[in-house]
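Removed from the display is one protein chain of the complex; every other protein chain stays in position.
Take a look at chain A:
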Amino acid sequence: MPRLTKAGRTRTLLPWRGETMVLMAVGLLPAALYFWYGAHDRLGPDPVNVFERWLGLWAVRFLLAALLVTPLRVVSGISLLRYRRMLGLLAFWYALMHVSVYVALDQQGNLAVLWRDITHRPFLMLGFAAFVLLVPLALTSNDWSIRKLGRRWGRLHQLVYGVAVLVAVHFLLAFKTYNATSVSYAAALTGMVLWRVIFLVRARIRRAGS
């Protein structure tokens, strides 16, 4: 059911019932475009690396967008809640493609290297852990799971804050130096988590005071 904004209007971007499906397809366009470029040798001299980083960047963007939905509603009253599931799922699809490209195209399925990566290298351990934590969230992103899990669904989905922190550090480590791109995305992700912490603490103080 569409949620209501403070103004009492239902905000939808497209007038059709299949709206989210259409938007999801639009969200997958960056991946499709770069896949087409890469398959036609138009991603430059190091195409696998470019594609891998591109997918990772978009996973971060959609994760950030999903995390922005609640603060945006609280601060401005604009509710994009009906799109949050789609944004979260897009983050998962991009993370899945990012990991798949790393395993299949970049490391070409070399199990020895992959095993060493996830047992010895903090950079890749963090990234892999973030992906693993996203799996149960993606699997339960449907109405049936929400009904079935009840209150536990909300608690399960708080895992996304852990994912955000892991992704922030992984993203910082993906560059040889600290730079405007890596620091601003990492700060934004961390900010989304801190905002919730502050919000919770303030709510608790208010409750204790009343």
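FYI, a residue touches a chain if its C-beta (ideal position, glycine included) is under 8 Å from a C-beta of that chain, and two chains touch if they have at least 3 such contacts; residues count from 1.
Everything that follows uses one rule, which is that contacts and distances are computed from a predicted model.
Asks: If you look up the hidden chain in UniProt, what protein name do you find among "asparagine synthase (glutamine-hydrolyzing)", "Protein-methionine-sulfoxide reductase catalytic subunit MsrP", "SDR family oxidoreductase" or "succinate dehydrogenase"?
Replies: "Protein-methionine-sulfoxide reductase catalytic subunit MsrP"
Asks: Using the touch definition from the top, which of A:M24, A:L81 or A:V183 touches the missing chain?
Replies: Of the listed residues, the one touching the omitted chain is A:V183.
Asks: Which residue, A:A25, A:A39 or A:L159, contacts the hidden chain when the whole complex is considered?
Replies: If we include the chain that is not displayed, A:A39 is the one touching it.
Asks: For a quick check of understanding: of A:L124, A:A138, A:L156 or A:A188, which residue touches the chain that isn't displayed?
Replies: A:L124
Asks: Tell me which stretches of chain A touch the chain missing from the display.
Replies: So the residues of chain A touching the unseen chain are 38-41, 43-49, 51, 105-106, 108, 110, 113, 116-117, 120-124, 173, 175-180, 183.
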